[in-house]
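Here's a structure for you.
Removed: one protein chain of the complex. Kept in place: all other protein chains.
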Amino acid sequence: MPGLYASGAALGALAATALLATLVRGGALALVYPLCAVAAIVLGAVDLHVLLTGAEATAQLPIGLPTVGLHLRLDALSAFFGIVINGGVLAASVYGMGFDRAKELTPRVEPLFPLFAAAMNLVLIADDAYAFLFSWELMSLASWALVVARHTDPESRRAAHVYLVMAAIGTMALLFAFGGLAGPAGGYAFDTIRAHPPGPAVAALVLAAALVGCGSKGGLVPLHAWLPLAHPAAPSHVSALMSGVMTKVAIYGFVRIAFDLLGPPAWWWALPPIILGALTAVLGLLYAVLDRDLKRVLAYSTIENVGVIFVALGLALAFRANGQHEAAAVAMAAALLHVLNHSWFKSLLFLGAGAVLHATGRRDLDGLGGLIHRMPRTAVFFLVGALAASALPPLNGFVSEWLLFQAVIAAPALPQAALHFASPAIGAMLALAAALAAACFVRVYGTAFLGRPRSVEANQAHDVPLVQQIAMGGLALLCILGGLLGSLLAMALAPILVDLVGAALPPAGSGPTVFALIAFDPARSVYDAPVIAFFVAIASLTTVLVVHRLSARRTRRGPAWDCGFPDPSPATQYTASSFAQPLRRVYGTAAFAARETVVMPPPGDTRPARFSVVLVDHVWQALYAAPGRAVLGLSERLNTLQFLSIRRYLVLMFAALVILLAIAAVTT
Amino acid sequence: MTGDLVVQFLAQGAQMTFVLLIAPLAVGIVRRVKARLMRRQGPPLLQAYFDLAKLLRKESVIAETASWLFRSAPYLIFALTWVAAALVPSFASGLMFNWAADVVALVALLGAARALLALAGMDVGTSFGGIGSSREMMIATLAEPAMMLIVLTLAIAAGTTRLAGVADFFIAEPFAVRVSLALSLIALIIVALAENARIPVDNPATHLELTMVHEAMVLEYSGRHLALIEAASHLKLVLYISLLICLFAPFGMAPANAGVAGWAIGLAAWSVKLLIGAALLGVWEISIAKMRVFRLPDFVGIAFVFGFLAILLAFLTRGVLA
Amino acid sequence: MNQAYEISHLLAGAMLVTSFALLYQERIAAVLNAFAAQSITLALAVAWAAWSDHRPDLFITALIALTLKGIIIPLALRRTVERLGIHREVEKVVGVGVALLVGLALTGLAQALVVKVASGTPSHAREALALALAIVLLGFLMMIVRRNAVTQIVGFMSMENGLILAATGARGMPLVVEVSVAFSVLIALFVFAVFVFRIRERFDTIDIEALDRMRGDRR
Partner (left out) sequence: MIHAYQLVVLVPYAAALILVAFPGYRVGAIGNVLASAVTFGAGLWLMVGDGQVGEYVIVDEFNIVFIAINTLVGFTTALFSASYIGHEIETGRLSPLYVRFYHAMFQAMMGSMNVALVANNIGVMWVGLELATLITVVMVGLYRTPQAIEAAWKYFILASVGISLAFFGTILIYLAGQPALGEGAPAMTWSLLQAAAAQMDPGILDLAFIFLLIGYGTKVGLAPLHAWLPDAHAEGPTPISAVLSGLLLNVALYALLRFKMLVAGQPQALDPGPIMIVMGLVSLIFAAFMLYQRRDIKRFFAYSSIEHMGLIVFAFGMGGPLANFAGLLHMAMHSLTKSGIFFAVGHIAQAKGTQRFAEITGLSVTHPRLAVAFALAVLAIAGLPPFGVFTSEFLILTTTFAREPWLALLPAFGLLVGFGALLMRLQGTIFGEPVGPAHRVDASSVPMVLHLLLVFAAGIFLPPALVAWFQRAAELLG
């Protein structure tokens, strides 16, 4: 209970900050980010306390939905996601302190940033449908206003429009979901819903609606198209929040509905999340690996990670439906740990992208390069994030991937043919996603930070202020620690896992070492990150020593060899586009009908040869452009009804009257 | 207990050193066999050792545009590959590392080494480094799904993803789910060829710019850095051969906590198998030509198809469908 | 009683006939005559109801119907038509034949509807209701199948005749007189508006189609 008071106070502080920031102008606004940071610390501390002690808190206020009231509840699940969110908020706030208030467009950002943070926290502690959707919509609203902060840029206006419309669609779906859960009697409080879970038919509809609602917010294919528009359009620390944290709120919504409110699952519930998730994972990275905009690449990679999480959730549903609780625990732990890890490295990467943008003013990879020399610290942090995002050991991204693979490997034991035949396909797609992720981030880091600068701006770049480096460094540290101590994090999840799937991972210490991450039992699957890291460290150290003992330590700096014909112009380097070429050849033709055309001028013509690539985004064409055109076209047709003569309007009236009369005449 | 731990530690260390020492020899054998079959004299068996020693003694030239990443990468790559090699049960299944990580982690470690190498390839900012890196990563995207399917098959068969566990299982019942094993063997061989940049995926001997993959990435390296990279690739070759051995021909491997004697036997058996494997690789390499880069999807695709078939057959034989 | 009902029934029927006559006319003058006839019939019907039901106040309604709608407005409209130089022909949307057929259909509909009415209501009330309903619908029809304002006003007024008939048919219904007065005001406004538009010289014809030029969102 005191927990809720504390977080309530912190939320109030955030709201107050937002309000004040709208009213005051000028230097006082500099206080916004520090206040947000403090509030985030308080909220995170409360969440941590609840998660570790299991001190669940509930409250009920006579406001909110009439006759139902406002129900609040802070249980282990909300607490875990609260930690995720407030970690992100803290990092973003610290980063925000480093802004040059003269240059950045702060007056349009600072009032909404605290509101955004507060809304996300509110979603987690909401314990009735109204409060949930209320704060959910508030979250969308605040982030919309943040996306459109650079309002004079038509692109970000368009992004904001697409974003909020998609958010509205998602909210409609969630309205349906909760309508189905609450039933005609209107039992909107989650306790009431838990007491009377819906019947199978309704449950199916609710699941579909929840998948649409949360999927659209999280970027599940095919509802993802808004995300790469909106996330990059916002200021970078907000992009970090939207990509790293807000998508997790969507995950939370799905977990809350599918695992908590919807009652015992049927096995086939698992199929939609698994299939869509796997598609999302692969497609998201195919987008990412072909895109040339730094922040958009990161946004696409967010889509991929959300897909991965949904696959894990789907597997957890399948195992749980079949009573295989240990496997369900592995899958669920994979999902939750990936939520945490992704929030860390994606926030880190977006902050890094923000640093690059701030230093060079450019987001296009082909205009960057060589930043490892100009912004050394940022380069290190970004490298950590990139490797973590490529799911490589010993960083945190791999811990959850490892657990997920263990869950996939256990999937063939499921009795339903559909599921265990799906398992190899899922495994292959996830492996493909992992490999593509590595390719994607090698590409990003290689073009942006390595090599030689491709533009004047990149050449004159300079590292960001210290406080922003601290924000990134903290996240980088978390990525490393999370990679080494993943088993401890998994232990902390135990209460949630028991709540949701009825089992937890084997306790620490049942393995060879305390830090060993164990799936099922030690004899079956073990991943002991600290030991491996330790041995890698020893091995590399001995190598260094031995090599330096044996070898001539002479080192000479010279021009690049480059097979004998080095070219001083940085234009000869591999660009992001050229790096993507092999992958485009292999996957692009299938996924995006990629076509390469070379216009070769005839001999004697001095014009240069032109090479162009055409990619078609089928999803956008089919699900976004086409309906948009349809609505406008229909509205134009209907618009003639605005210009009829009065007599014709009378005809309409008369027709309505006669039709109704005819109906009355025929009905008895 | 502690004494036992010390013994374990020593055994592990011995395995690591032994793997390290034998690796160049394996490479030497491959080269020698190829040369012989091509009616050439060929280099001496120990040529690889000489090369490494030579490289170590030479000064290393580093491009001006290179960063710290370029210089530190070789050490990390070498260390990662070495530890990965130590994870594969070679002559005994019960060594301590076998408890530290399973095959998924193994693949991931190699992936980390690959990513570092690709980054190093892009660091200098030349066109060839980029070619190598992009193609390497592309090949990886083709190989990893197949690898995952193989892992899945083994896990279905042996009920564990710990290599040692799998090895023990196959020692116990060598003829479990044969068909799918045969299929996944082929798949794993193809993957191994791709991962080690062997013909037909890549030609370790060539420096013809447009066909290079692995060599293109390391083009800027020289001296001790090059030596480390070379050693790492040797280790990787041994790693994959002994992976094939431990999964498909584990006989003779010493079981967990077997005494020194058992280890000696296992060691002998493993070395023989390793060298045979190297020889077979040599034979294979002269009997087939290098492929165009964009034919690779088809080639590695075979591995994917076989891996998938293997799983389906595994379902049948394990009666999961019943 | 029975005979009283017969007479009111007869008058109502006569009004229905005049409604059809309205649809039938080719020339505006004739339309106005037909309308005058209808209004006078209405006046008679109302008067008869006032006498037979012993509701003297209804005589006021009858008087209004007679003077205003039976005499003044027809004359006024006729003068308007002459003054404004509207061509004398009725501008039709659909031909007379079609209009009459639709009218028949509407009358049938009215009957069908009233037949469903429970027998709880006295039969004569139902008959009156059926006729009034038909007249209202026909008046509405008149408004939409005839193009220029005069004929439309006539249509509206014949609709309103139907209303008054129904109101008087509803025995003991209060406020009928007040309402009939209110309606007269409304109609007066109608006619006035037509004059206003003419006097302001805003529209060169009172054909309502001409107002389209002023429609919003076009510009």
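Labels A, B and C are assigned to the chains in the order they are written; within every chain, residues are numbered from 1.
By definition in this document, a residue touches a chain if its C-beta (ideal position, glycine included) is under 8 Å from a C-beta of that chain, and two chains touch if they have at least 3 such contacts.
Source: prediction; values computed, not measured.
In the full complex, the chain left out of view touches A, C.
The omitted chain makes contact with just one of the residues A:466, A:600 or A:641: A:641. In the complete assembly, the contact with the undisplayed chain comes from A:66, out of A:26, A:66 or A:323. When you scan A:172, A:357, A:480 or A:514 for touch with the missing chain, the hit is A:172. Against the chain not shown here, chain A presents residues 22, 62-67, 129-130, 133-135, 137-138, 141, 148, 151-152, 154, 157, 160-161, 164-165, 168-169, 172, 175-176, 178-180, 182-184, 186, 188, 202, 205, 631-632, 634-636, 638-639, 641-642, 644, 646, 649-650, 652-653, 655-657, 660-661, 663-664, 667. In the full complex, chain C touches the hidden chain at residues 113-114, 116-118, 120-121, 125, 129, 132-133, 136, 140, 143, 152, 156, 159-160, 162-163, 166-167, 170-175, 178-179, 182-183, 186, 189-190, 193, 197, 200, 202, 208, 211, 214-217.
Please note the rule applied: only the chains that are shown with their structure count from here on.
With contact taken as defined at the outset, there is no chain that touches chain A as well as chain B. Chain centres computed from CA atoms place C at the largest separation from chain B. Inter-chain centre distance (chain A to chain B, centres taken as mean C-alpha positions): 35 Å.
Averaged C-alpha coordinates give centres for chain B and chain C that are 99 Å from one another.
For the pair chain A and chain C, the distance between mean C-alpha positions equals 69 Å. For chain A in complex with chain C, the touching residues are 642-643, 645-647, 650-651, 654, 657-658, 661-662, 664-665, 668. The touching residues of chain B, when paired with chain A in their complex, are 16, 56-65, 67-69, 75-76, 78-80, 82-83, 86, 96-97, 99-102, 104-105, 108-109, 111-112, 114-115, 118-119, 121-131, 133-135, 137-138, 140-149, 151-152, 155-156, 159-162, 165, 207, 209, 219-220, 222-224, 227-228, 293-294, 297, 304, 307-308, 311-312, 314-315, 320-321.
Put simply, chain A touches chain B in their complex at residues 369-370, 372-373, 383, 387, 390-393, 398, 401-402, 405-406, 408-409, 412-413, 417, 420-421, 423-424, 427-432, 434-436, 438-439, 441-443, 445-447, 450-452, 511-512, 516, 522-528, 531-532, 535-537, 539-540, 543-544, 547, 550-552, 554-563, 566-567, 570, 572-574, 578-583, 585-587.
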